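With one protein chain removed, the remaining protein chains of the complex are shown where they sit.
Now for chain A:
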Amino acid sequence: MLSRAIRRSFASPLRRNAFVPAGRPAFRMVTTDAASSHADKEAVPKEDDKPFEVRLSDESFETYELDPPPYTLSTTKAELKQMYYDMVAVRRMEMAADRLYKEKKIRGFCHLSTGQEAVAVGIEHAIEKTDHLITAYRCHGFALMRGGTVKSIIGELLGRRGGIAYGKGGSMHMFAPGFYGGNGIVGAQVPVGAGIAFAMKYNQKDAVTLALYGDGASNQGQVFEAFNMAKLWNLPVVFGCENNKYGMGTAASRSSALTDYYKRGQYIPGLKINGMDVLAVKAAVQYGKEWCREGKGPLVYEYVTYRYGGHSMSDPGTTYRTREEIQRMRSTNDPIAGLKQKLLDWGVVSEEELKAIDKEARSNVDAEVAEAEEMPIPDPTGKVLFEDIYVRGSEPEFMRGRIPEENFYYTEADMGNEQTPIART
């Protein structure tokens, strides 16, 4: 039993298909090939902003009680280039975080999304700024895509006052317009996402909420509580399991009785998506947004992806999987390399142009990271330590320090007024 599970998790998709017993209809497996989409070179227009059709691979989706999204996606050269830029920027930022952590400048917890860029970027290109997104702790890419700056994100990791959350949250706590974080407790953001979706519906706003969680969190009880409420009240929410195949250091097949996370909604239609192909992600999320807009209720998505690094910085990520497996994913399924190859194949950009985009993304990120490093550390004052526990101006008389002399008296500091929440759109 155990050995079968292990073998299965390492078996290639093709091989698994070969074992489908005769008599049962052969079902397609979702590929994680990042370069599986297709466009005719002749059909690609000269103009940057003229739409053209891209055909997604037949293996982009698997469905559960749902008709698949269209396998053609309308895009433009400008959009493809932007997607490429975004993915390179996210990765560059994560690499910078990796370096700063190893230099001991970033302390504490830090979860990188290297390898999973296509999910954050694909989703952002499918939704509007008025839509809402809430995710777990692997959130840097989402924070950047939703409108955070590299400087404010790296500043946050460094614990600087100029960080996106005043340097108080660090890796897991980032907010932006339409972005509700960045949540450190496994699975806790999922019912919160259902609540946000409810508020959207109640206020008759035409917006969708995406509530993301990992394959590890998918076994949390509250995820199922959220599914139930969302279906019961027909909420416009797309639950999304980012299946990177390992919940911390445990392979999905060793933690989950059903690893088809898109079927976990049971009474909610589901879709499994090639999360390494940014175009497939965009097509799926566009479809989900439209589905919710039509009042059809929630969906459960599964983005099949892969994280190259460990769960967090303290995890080398090689004790529970082989280096060969990581190497194989990196060299054959990388989302950035995949899109790059397509852009060149389809003649969207020349090699020189692509290099220029690469360079631009890297130098922009590097410049902002350098700025973030220069940002001052927070003032060592009680005001900074004790602000925002309660509504500014309505705090209790004081909060305790370690000794009575350190007690912070709110009356003795100008705490200012309540801030406007930027995530509400």
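We adopt the following convention: a contact is a pair of C-beta atoms (placed from the backbone, for glycine too) under 8 Å apart; a residue touches a chain by one contact, two chains touch by 3 or more; residues count from 1.
The rule is short, and it goes like this: contacts and distances are computed from a predicted model.
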Report summary line: UniProt lists the protein of the undisplayed chain, choosing from "Proteasome subunit beta", "Ribosome biogenesis regulatory protein", "3-methyl-2-oxobutanoate dehydrogenase (2-methylpropanoyl-transferring)" or "Cytosolic Fe-S cluster assembly factor NUBP1 homolog", as "3-methyl-2-oxobutanoate dehydrogenase (2-methylpropanoyl-transferring)"
**Report entry** Touching residue (missing chain; options A:Gly163, A:Gly288, A:Gly310 or A:Pro335)
**Finding:** A:Gly163
Report summary line: The one residue from A:Met29, A:Met95 or A:Met229 touching the chain left out of view is A:Met229
Report task. For chain A, enumerate the residues touching the unshown chain of the complex. Result -> 132, 134, 152, 163-169, 173-176, 180-181, 183-185, 188, 190-200, 202-203, 221-222, 225-226, 228-229, 232, 388-391, 394-397, 399, 404, 418-424
